[in-house]
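Note that one protein chain of the assembly has been removed; the remaining protein chains are unaltered in position.
Take a look at chain A:
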Amino acid sequence: MDMNEIKEIFFQECEEQLAELESGLLKLNDGDRDPETVNAVFRAVHSIKGGAGAFGLDDLVSFAHVFETTLDCVRSNRLDPGPEVLKVMLKSADVLADLTNAARDGGSVDEARSRQLIKELEALANGEVPQASSVAEPVAKAAPVAAAPVVNDEGFQPVAFSFDDFETDEPALMDLPTYEIVFKPKSDLYAKGNDATLLLRDLSRLGEMSIHCDMDALPALDRLSPETAYFSWKVSLKTDKGEDAIRTVFEFAEWDCDLDVSRVSGDAAPVGEELPMQPVPFDLSILDDEPAGPIGVIEEEEQLAAQQEIRNAAVAAAGTASNVLQMAQSAARAPAEKSAGAAASAAAQSAAAQQAAASAATPTIRVDLDRVDRLINLVGELVINQAMLSQSVVENDANGTSSINMGLEELQQLTREIQDSVMAIRAQPVKPVFQRMSRIVREIADMTGKSVRLITEGENTEVDKTVIDKLAEPLTHMIRNAVDHGLETPEKRLAAGKSAEGTVRLTAKHRSGRIVIELADDGAGINREKVRQKAIDNDLIAADANLSDEEIDNLIFHAGFSTADKISDISGRGVGMDVVKRSIQALGGRINISSKPGHGSVFTMSLPLTLAVLDGMVVTVANQTLVVPLTAIVETLQPEAAAIHSFGSNQRLISIRNSFCPLVDVGRILNFRASQANPVEGVALLVESEGGGQRALMVDAIQGQRQVVIKSLEANYTHVPGIAAATILGDGRVALILDVDTIVAASRGQSLKPEMSLAAAG
């Protein structure tokens, strides 16, 4: 694995940490005062800082550092996370995200902004209590078992460290071979984010170690260059692990230091006699890092669960600690009880840290999206191939031996299962997109001077990754519109008897095999008179056009339509909602608006869960094979002549269980045939459309029900009104997938081409 890959992983983790950070801060913003939330936020920033340090991303490190310091004040209850504080913190989270992005993709960040925030953060950190100058460390006070101090968070994993090793080694310790290690780091070692302390710590774990630090090279302070290596070490190490183990410790630093390892024969005089050696204490666990960063307070359950382990470890540790003291009497610096106590608490920490690490490590792997896509494509082909195989077996062997048929059925089920599993890999919660929106809301609210609260619901609703990726842009646009145009200024809101703070509600839910995303604001609603006037000015409609409220509302989806009086930075460039509508349509989705003057507007987007497969009913219409999405079909029925009623010139209704439902001749609407078909000869599919009403779609016959692989018609041919996509059937022919909603809309007298509808209306 080269450095770039490691860096890439770091950035991926950063994304997760940033999401964690933001959701934590938002929770705090909602009044959550759970210490674990504060810790999670702190950890997120801390981890980013640690990783960034390892890659020399100085801007990121310095900002994260200041941020972390302020968060630490919150963590230790020196700073109350009130709304003003959180405002700064949320902004800081945004800047941290920007810095991370800039570090990954290049590009620049608003330096003035980050400098300003650093100032604000520092002010917060200093504001309440003067920087822990003489007061004892509050964290340490609050948590006797706190694992706060961390020596290393440059992305190193903690090395498994068991006291048992020492216990078993103990009787033989006197006879162990001794090695003399001369370790002289170069400045590069530090420049690369490594540290001698880490190497020496790892070294000390191999056995009983004494150390002498050579400081002769150290110049006076004013001649010192702070990033140059001056110290070098002579280490005497008693270990049974062998020279290789010692060299392994320095594996990643071997180019950046001079290293000499030699074995001293057991009888020879200990090195300690020539040089003043300092024994190294055993309970260095306090210097251990744990991957998630320092935890102020260990959770109760974890504590309980870890207690047994702690007890065991503590016994071993106490034994080892006193043993060390015996071995190194001359320089023992702490009383035995104190050291044993420290060792016990250190053991408790390391046990708890291990516990935390174990529970934090969720069994996931990162996979390149391309690989998943490739797999999905292949499975799609497999499904088609399986269908073809079934068909040819049926065609060639009309009798079909039962074993072949059974085998085929099993194959079909298996393919189906494979497909479902592969789809599940791609399914992701919409949460990341929703979280991004909260930032956008914050920024727009700041720019416009409005006070806005974003409420998200159903953020764990899962949908295909492609859909999520393509959702962000239209959603961003709509959120901007909602805040900029939808919500009123606080003064106007108060005047209208609403609270000064506007609400934008973003909801995701599954509905009949699609994901429905709703964006509702409690603003002024659409000013229909203004929209209408604008449309007339822009020659979109005739001055005397008679439009329903719904039609007026939908005018905002027209190209080049913007009602903002003056073009603002945020929205109103006139490329707004039509672009949104087009991107949603490109996803196979639909968008609707409903608006109540004075009460706000609701945008409803309905999107397919996946863009890859579809359960469909294969039907015949005028000798053409069509696929109707199964999710749209409520029931199928064979119309009887008595149930068909005509009205108007060519409209027909079908009576179903004492209610009337318009009958839609699909073949007629798609221009497959010139005259109306006889309903009694065909089959009616009762469908529910997005608008809510039911329609009976009339087709000639039903061939069967099948899962089909969606092939985009736009990508391979061109958009056909009334047709959503295409698929390849078992016999290799292309079948068109019906866009039920457009068909239903067309049956209401609207033309199939949406662009034409206004002309018709005008």
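Observations on the model:
Quick note on the criterion: a residue touches a chain if its C-beta (ideal position, glycine included) is under 8 Å from a C-beta of that chain, and two chains touch if they have at least 3 such contacts; residues count from 1.
FYI, contacts and distances are computed from a predicted model.
Missing from the rendering is one chain, named in UniProt as "STAS domain-containing protein" (options: "Extracellular solute-binding protein", "STAS domain-containing protein", "Protein-methionine-sulfoxide reductase catalytic subunit MsrP" or "ABC transporter permease"). Within the complete assembly, A:L221 is the residue of A:M3, A:A112, A:L221 or A:A715 that touches the hidden chain.
Interface note for the absent chain: among A:D58, A:E409, A:E473 or A:D731, the touching residue is A:D58.
Touching the chain that is not shown, out of A:V280, A:V504, A:L519 or A:M577: A:V280 (per the contact rule at the top). Looking at A:A40, A:A97, A:A196 or A:V504, the residue that reaches the missing chain in the full complex is A:A196. By the touch criterion stated above, the residues of chain A touching the omitted chain are 53, 58, 61-62, 65, 69, 72, 131-134, 136-137, 140, 148-153, 185, 190-191, 193, 195-197, 200-201, 204, 211-213, 215, 218-222, 224, 226-227, 229-231, 233, 277-278, 280-281, 283-284, 286-287, 294, 333, 342.
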